[in-house]
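Every protein chain of the complex appears in place save one, which is left out.
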Amino acid sequence: MDLLLDIASAVLLLTGGLLVFVGGVGVMRMPEFFTRMHAASVTDTGGAALILAGLMLQGGLTLVPLKLAAIFLFLFLTSPTASYALANAALLSGVATACRNQTGKQLPEERQDALSASKPQTPPVAKAPAEKAAAKKAATAAAPKKPAKKAARKATRKTAKKPAKKAARKKS
Amino acid sequence: MEWVYFGTCIAILITMVLAVVRGLMGPTIFDRVLAVNMFGTKTVLFIAVMSFLSGRPDFLDLALAYALINFIGVFAVLLFFQSRGVRREAEAEREAGK
Amino acid sequence: MTLYDQLPALVVAVLLFTAPIAYMLRLHGFPWFVATAGVVTSFAVACSLAATVIGGETIIYEMGGWPAPYGIVLSIDALSALMAMLITGASSAALIFGYKSLADEVGEEIAPAFFAAWLLCTAGLVGMVVSGDAFNIFVFMEISSLSTYVLISAGPDRRALISTYRYIVMGTVGATFYLIGVGFLYMVTGTLNTADLAARVGQVEDIRLVLVAAGFVSVGLAVKAAIFPLHSWMPNAYTFAPNAVTVFIAAASTKVSLYVLMRVDYAIFQNSIANHDVQLTFFLVPLGVLALFSGSMLAIYEKNLKRLLAYSSVAQIGYIALGISMTSVAGLTGAIVHMFNHGLIKGGMFMAVACLAIRYRTVNVANLAGAGRAMPWTMAAFVIGGLGLIGVPLTPGFISKWYLVLAALNEGWLGALLVAIILFSSLLAVIYVWKVIEVAYFREPRSNAVPVTEEAPLVMLIPTWIVVLAGVWIALDTGMTVGLASVGAKILLGAAL
Amino acid sequence: MEVLGLYNYFVFAVLLMVGLYCILARTNIIKSLIGLTIFQAAVFLLYISMDKIDGGTAPIILEGVDDQIFANPLPQVLILTAIVVGISTTALALAVTVRIKEAYGTIEEDKIQEMDRET
Partner (left out) sequence: MITIVFSLFLLTMLVIVAVAILRTDNLFTAVMLSGIFSLIMAANFFILDAADVALTEAVIGAGISTVLFLSALALTAEYDRSPPVGTWVPLLTSSALGGVIIFATFQAPRLGDPNAIVHKHVAPWYLERTPELIDVPNVVTAVLASFRGYDTLGEVFVVFIACIGVMSLLGRVRPRRDSIEEGEFEKRSDNLRHHLIPRVVGKMLVPFIVLFGLYVQFHGDFGPGGGFQAGALIAAGVILYALVEGGPRGRELVPEWFSSMLVALGALTYTAVGVVSMMRGGRFLDYSALSHDPIHGQHMGILIIEAGVGMTVAGVMITIFHAFSRRGIR
């Protein structure tokens, strides 16, 4: 029985660790802020849940699983809320995103300096086959690297209106 | 079991490094906030696993406190952005008034 | 336990107990009253302690009833009792003096906070002096520094804020240096109690950590004590603080850091590091000499009277540093007596300046023309204080310089050089004091200036004269100060021998 | 291994250097204050690395467990005090900074110095 518990919790812990790690890689590798946040928030909650569940099996019949459950509950509540709040703030401040025009809202220009470093976004490697992602990435990729932000945004909007698949194919 | 904890710890630590790198790279300030938030949750997990690894699971209180505190930080940041936006509008209006 | 046994704790506890009360009861005038009551009580306690230890014994008071290296102890000997008297005395005099000027400068709204900060500042300084535990000294150092920041920032000019900021940065760096030094000492001895440290630090094999610890502690305390190259926070802090606050901190605050420097150095490092007396001399003598010259020169060219006196304090701290650097009973006695006497002199002079400021609304030397006739009593007090700074006989400054010169004469050719330097810098003091006197007595007021015809109010003038006369009395009857100081010096060196 | 055991002191030294450099070289007040917090945090590290003992655990005595090695409680107590002192200093300094900004309109020390020289 103990062995079974150990194996179960080992599986949970290692899967959780893997998930957490994948999330970290996602945060590193994803092309722009919102996708990065997606990677972080989903794996955060999932990985944390698995790890805490794995620990819970090891806790035995004490106060420990209860505390772990409380931690889980808090993380489960706070992590998505924090992600929501952050995404909201980023969206309102006008962080460059490929599908910005879908919000249908033009933001005042001076908010742009929310971009702390004026470095242009690095263009992503456009080879993912998924339709939506491809459209998004193609749009970003099509945006010229250097010119002023306003121009960049216009370009983004234009390319986004074009058939997305075509742009993606061209790129690849 | 020790090695499982150890492996999980390593995974979490590497993720912490990745979060720190994201925090250093930016490029937007939101990326940095994201990095802080992510770092916070990773610290919670790290402490939870470490307290099992060192055989003192009664230290989970710390992880609980971290989870709560991390949340407040994100709220403070959110409020900061919001008030900054309004303050800038006010400044712009004042400039225009001149 | 009788009340008498509890006195060492009471000298701090009274102040700590009254501070929250002064903050909570926000009736008109009440905070001032509570603060004065607390400080005066503490002064009385300090005096009775001094009377107990003048014979040379050391009182050890175990806080919480825990024995020495495990709990925190207060240790009170002649030297710390003298310092406690100076601090609480200066604090009570400045508070009584400041009844009117503080009401002027500090708004009714922040008065409770201000007087609570005053009480805690006194408590922090006294706590540092009576403490027998290296880390406890740090805690009380922080209490006194933080409350000093609050007191200075209450000054009316906006430059008070930036001076406070600079003081915060310098003060925190200094305190952190002290903390690093204590950490290294703890690392090599495993204890924090000063007596235990003194006993155990001699057995340390690897002397490097002890040496570096000594360096950190000395530099950290030198920042706090405004010893010459690290004095940059002081002149502005003195200048822009409220007048009564300047009186208090100029009289007491830097002296306490010097006291701790002396205590820690003599008790812990002198008997553990070989040739430490030479190292101390090489550390303090050049700084002291530079302080004497640069402080006096800056004072000569300074136009603001408060800053002039602050630079003069830099110079006077140089004398004390010279006294500390001479590892002899006479030198230490001179240094300790000069701490006390300079506190009295500077306190009295800043009081006179505050009296001038309340009528002239400025402390620029040039605008004080004719003050000698308009405010004869105030200016007379200022002149007596100035004579004390120079070191004219029958003033307190003479006594301490006499001891310093005596000590220097025992030091061979270096000592002779030091005597010459001391005399020369006294001449510089003549110049800057004369500069003020000349303007005040012999220059006609500008025609466009608002004429001042009134003497300062009696509530300010009487405390000023009490302090000035106390200075003269101490110059005539040296039994108390020199007695306590020489006992203290012997205790310090006794630990060293 | 011996050198690795001293790694914490190197980090302590580097953090002190970074903190002090930040305090001395930057004229922005808030930046200097952040440097000050790093400077203080370095000292916390020095003390806490003293309390560690091989095979030890936090000094909270468990019922019924014998021959447990405990870390040294004293540096922990000292650093608890120092952390609170640090946040107090920071809070006070930040309040002063806000007032400086209101009085001068800037928090750059060199500009403030110029303004003071003019008056």
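Read from first to last, the chains carry the letters A, B, C and D; within each, the first residue is number 1.
Keep this in mind: a contact is a pair of C-beta atoms (placed from the backbone, for glycine too) under 8 Å apart; a residue touches a chain by one contact, two chains touch by 3 or more.
The shown structure was predicted, so the numbers you read here are calculated from the model rather than taken from an experiment.
Which of C:T41, C:S80, C:S147 or C:T378 touches the hidden chain is settled by the complete complex: it is C:S147.
Take chain A: the residues that touch the chain left off the picture are 74, 77-78, 81, 84-85, 88, 116. Across the interface with the omitted chain, chain C contributes residues 1, 6, 9, 13, 16-17, 19-21, 23-24, 61-66, 69-72, 107, 109-110, 112-114, 116-117, 120, 123, 127, 133, 135-136, 139-140, 142-143, 146-147, 149-150, 153-154, 184, 186-192, 200, 206, 208-209, 211-213, 215. Against the chain not shown here, chain B presents residues 6, 9, 13, 16-17, 19-20, 23-24, 26, 29, 32-33, 35-36, 39-40, 43, 46-47, 50, 53-54, 58-59, 61-62, 64-66, 68-73, 75-80, 82-87, 89-90, 93-94, 97.
One rule holds for everything that comes next: only the chains that are shown with their structure count from here on.
Here the chain pair with the top count of touching C-beta pairs is A-B. Averaged C-alpha coordinates give centres for chain C and chain D that are 28 Å from one another. Chain B and chain D have centres, each the mean of its CA atoms, that are 20 Å apart. Shown for chain D are the residues in touch with two or more other chains, of which there are none. Each of residues 58 in chain B touches at least two other chains. Taken as a graph of touching chains, this assembly is arranged as a line, each chain contacting the next along an open chain of partners.
By the touch rule above, chain B contacts chain A in their complex via residues 1, 4-5, 7-8, 10-12, 14-19, 21-22, 26-35, 37-38, 41-42, 44-45, 48-49, 52, 57-58, 60-61, 63-64, 67-68, 70-71, 74-75, 77-78, 81-82, 85, 88, 92.
For chain D in complex with chain B, the touching residues are 57-58, 60. Contacts from chain A toward chain B in the complex involve residues 6, 9-10, 13-14, 16-18, 20-21, 23-25, 27-28, 33, 36-37, 40, 44, 47-48, 51-52, 54-55, 58-59, 62, 64, 67-68, 70-71, 74-75, 78-79, 81-83, 85-86, 88-90, 92-93, 95, 110-111, 114-117, 119, 121.
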